[in-house]
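Only one protein chain is missing from this complex, and each of the others stays in its spot.
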Amino acid sequence: MSGLVLDHEPVSGIPHGKLAMWVFLASEIMFFTGFFASFIVLRNANIDLFTNSAQALNKWLALLNTIVLIGSSLTMALSVLAIEKGNKRNFQLYMTITILCAFTFLIVKYFEYTSKFSHHIYPWTDLFYSYYFLTTGFHGMHVIGGIIPMVWMLMRSFTKKGYHNHVRVEVLGLYWHFVDLVWIFLFPVLYLMFPTSYVPPIH
Amino acid sequence: MSSPVLVSDTHHDVHTDHGHHEHHKQSFITKYIFSTDHKMVAKQFMLSALFFLLIGGALALLLRWQLAYPGEAVPLIGQFLPELIASDGVIQPGLFIQLTTMHASVMIFFVIIPLAVGLFGNLCIPLMIGTDDMALPFINLLSFWLYFLAGIVAAAGFFVQGGAGASGWTGYPPLSAIGGLGQTLWIVAVFLVGFSSILGGMNYVTTVLNKRAPGMKMFDMPLSVWAIFITSVLMVLGTPVLASAVSMLFFDNVLHTSFFMPDNLTVASPYANGMKHSGGGQPILFQHLFWFYSHPAVYIMILPLMGVVSDVLSTFSRKPIYGYKAMIFAIMAIAFLGFIVWGHHMFQSGMNPLLGTTFMLSTIVIAVPSAIKVFNWLGTIWRGSIRYTTANMMALGFIATFIIGGLSGVFMASAPVDIYIHDTYFIVAHIHYVLFGGSLFGIYAGIYYWFPKLFGKMLNEIWGRRHFFWTFIFFNLTFFPMHILGVGGHMRRIHDPNVYDFLKPFQPWNEFITIMAIILGFSQLILFGNIIYTWIWGPKAPKNPWNANTLEWHAPSPPPHGNFLAPVRVYRSPYEFSHPDRADDFHPQWLAPGEVEIEETTTVSETQNTH
Amino acid sequence: MILAAIPSFTELLGMFDMLKWFPENVSTFGHELDNLFAFIYYISLGIFFLTYGVLIAFMIKYRRKDNVKAYYYHGNNLVEFTWTLLPTILFAGIGLYSDGMWEKTKYEKKVPVPDVEVQVMGYQYGWTCRYPGPDGTFGRQDRNQMTTSNRFGIDSADAAGKDDIVKDGSFTFPINRNIVVGLSASDVLHSFFLPNFRVKQDAVPGQWIKVWFNGTKVGKYELACAELCGSGHYNMRGEVTMLSQADFDKWLSDESAKKLGVSFAVSPVKSDSSATKKNDSTATVVAVATTDTSKTTNKKSK
Partner (left out) sequence: MAHLTETETKKEYLKVFFGLMALTVLTVVAAVLHFPESWGKAGDTLHIGIGILIAIVKVLMVIYIFMHLKFDHPYLRFMVIVPVFLFFVLTFALNVLGP
């Protein structure tokens, strides 16, 4: 008996990893669909509560984070491009920036969270904050889940053998853009529910 | 790497993703525990899920005992039950709902789904599309171990203070949100097993789209592969919604948030440490999210088996599938409609009755593709030449019971009829007719059919038939009377029906059901005996014991690492049985036109020897 | 013990006569629901015998025989089309038939003008029911006053609440009257199940749902909880007593007397109005008044 390797070209023309990542992203969209759909329901039932509570959020920090994350999306796309063209220096450069952006995002989030805690705002404080911590928490976990392989790839690229698996980088890139994309929705939904000059009914 | 590579040394593990050989013997751990080989993962899924079947069944028998003989100590086992949940061996109300909850959760999340997609997905897909392994072998391994971990977490519930999850397998809040640690573990387990499903599903989709053997178009795939493929799509799209629902439930349960908790509940959770729910949430929201997954999930539990049954039926009737494409479109239709009918579980839940109308109509429509499938199966055996192997008997049993289960579904699909039978034993009867009579029979059919391929040994047919007859007869005796209880108004999940006067006349039925259930349970041991016996002493299986056409029968039994001895090419559709121009009554997919197969492992052309 | 549990052959055959297992129906629409069940049941029975007949016949007729080769055939589109179309038509029929009944029993706008309007609250583990009392109006509800001893949260500051009658576990209604129940729960989900009336509706905390029925027969009937609500779920039994209008009026005034310490000679506003309602459309006052209460409780912070 013998082992047979049947590694012919992917029938669909899309590399396995990339196809699988897209399928996974479809599934991720459904995951956040659950959150967003119920957000709409519960917000509609508690509009005043949601608008009032959202006042305490710091939209400038969120704006900073949006910029950071979009920037990291750009550098991620550039690093995919670099490794495809075999440009090791550029890959390392862009990947490093991406990772730094990701960490910046997390650090800003950390300050946001601790400032909430110091004002005695916790997930169980009210429904809006439950949402805030739930969605940003899951988003933050996705960020962490992206940083780990990024760091790993970057480290590998500094070894003697280097890192050349451009499909994997591309797949990771897809994931990272998705993480960015979730934030693009979270930003207006959580932080920008009302004009700044808006005077809330209570408080 | 566009052309396949043949490697001849058995002992050398071939790592497809690195393209180099590692020259060491596989240790026990890498071979059996952390193997990424799809056949090993299939075996792992099969054995652990069958083990869970024993557990889940044992829980069912325990709860059956209480229903038949309320207040009487459970014989033999009773004395081992801890005093907290059972006094003097008598099952207490708290334990009873834990049993119901865990019975169903184990059966659904740890038995049927893993067998239907974990076992058959891993077993069938690579072999039947003629490739060496899954597209993502490591993800495959991960999927199994997440499942295993989830199993341990779920089972741990029984050993923590307050006992296991006790809000039904549907885990409706607010009840589930005020539960204790066992309930939390249940939530975590569901999340983990859902994650495992997603990983599995994404792997299957990729494999089917990317790794088909040359010559195999989508419409050359056997129905099993089609069914599992579409099921995987359901899993990928449905399961994450469950994951988000249980994430919110986890927050409610552990952090005392209020996604599903309305204002001012007069009970606080005994586990809340003085923390009060802030309110503002909606309990029904959870039900929507839950059923948005769990209705597709019931099709996740039946579609793969519909595929398996089609393959088995065609092979043993020696006849092409009647309406191959219609079968595929029916599967697609069921899958699509499956996403827009979830509300039929919630007719009485207090959602807008307008939605009730919508969901009623879509649910009734979903019976049409199911009807098409049933009729096509009948068309398949029509003018066939039926062999009554165990696998085929199980497949026919599947059809027989699925018809009954499906028809009872139509009653409930009619919302006004559901008013009365909702949450009664009528539902329980339906569940078991489709899940035991349907899914489990389909799984048994698949196990008897593919065991020779997977393990290289032939299961004992005589005991197999005994297994079938005992199961089929006692299955019907156990579950058919539940329709009667349901029509009588007997509620689900009640610890002692004798509280109600109008249920007292039904007590003899409860006793009868229990006795039948015990016999049914013990008849399943035949299967376990058969498997263990065969594994050790059974006769070796030939390469193609059933003279079937699909590619897996081209590989040796059991298939080596890499599955096939030579690159596979596909020449025809999978069900070319009894072609009038051929002497043989089958024409395998892998034979080139004019080629005949003369010996176990080599193929020779009619005119000249190619090797 | 075990032998006694095994039914006789005729009893086994009797399994197929599904309809006889229903508990006695005592509501006006109950028999229509039963008829719908029967309709689907007979269709199903027909399909069952048809498919089983075909299945068994094929299984016998086409079992393997030597020298007989199976028929090489891939199917026929016309046949395929026919057996798609036929069930579709059949199902359309079932759907239409069902929808009428569904609207009648559950649509909020089809709830009939109430003769008796009450509120029922499910809790772990029991049912409690509130009658508006002689003044025919429910006292205001204050969610913050909801406690285990005041499950409806009847506002102690509201005079209209003083005469409200609250009964725990066993409720009384008149026959041949439209009884409209505002249903809710105070802790977890429950389900208000009256087998004899063919009524079932989940009680959802934070939400008021209207349920109605019209009983036709005097007697005592059981009320069950049909939604898992904890370890005491099985024991969440209630009782509904159906009385003639006269007995009901008497019962009501006795209860009011007990509550207020005053006796009422003749039964008050409420049941009077229901007696004359058939031709007097102004009697809807009661309904309006109660809708108001439910508004204050139903809509949250909006």
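Points worth noting:
Labels for the chains are A, B and C, by order of writing; each one numbers its residues from 1.
To be clear about the criterion, a residue touches a chain if its C-beta (ideal position, glycine included) is under 8 Å from a C-beta of that chain, and two chains touch if they have at least 3 such contacts.
Predicted model only: the values in this text are computed from it and were never measured.
Contacts of the undisplayed chain with visible chains (whole complex): A, B.
Screening A:78, A:95 or A:150 for touch with the missing chain picks out A:78. For the chain left out of this panel, the touching residue among B:266, B:282 or B:363 is B:282. Note that of A:29, A:56 or A:93, the residue touching the chain absent from this view is A:29. Remark: the residues of chain B touching the chain excluded from display are 209, 237, 241, 282, 284-285, 288, 292, 339-340, 343, 350-352, 354-355, 358. One chain is missing from the display, and on chain A it is touched by residues 12-14, 19, 22-23, 25-27, 29-30, 33-34, 36-38, 40-41, 44, 47, 51, 59, 63, 66-67, 70-71, 73-74, 76-78, 81, 85, 173-174, 177-178, 180-181, 184-185, 187-189, 192-198, 200.
The rule is short, and it goes like this: only the chains that are shown with their structure count from here on.
Mean C-alpha position of chain B lies 34 Å from that of chain C. Residue positions of chain C with contacts to 2 or more other chains are 300-301.
In chain B, the residues that reach two or more other chains under the touch definition are 279-280, 282. Only residues 1-10, 12-14, 16, 130-132, 135-136, 139, 198, 201-203, 205-206, 209-214, 236-241, 243-245, 247-248, 251, 255-259, 275, 277-282, 285, 289, 292, 556, 560-568 of chain B touch chain A when the two sit together in their complex.
Partner chain B is touched in their complex by these residues of chain A: 1-12, 14, 16-17, 19-20, 23-24, 26-28, 30-35, 37-38, 41-42, 45-46, 49, 122-127, 130, 133-134, 138. On the chain C side of its complex with chain B, the touching residues are 1-2, 4-7, 15, 18-19, 21-23, 33, 36-37, 40-41, 44, 47-48, 51-52, 54-55, 58-59, 62-65, 68-75, 79-80, 83-84, 87-88, 91, 94-95, 97-99, 101-103, 105-108, 123-124, 143-144, 146-148, 151, 153, 186-189, 191, 193, 195-196, 198-207, 209, 222, 224-235, 237, 300-301.
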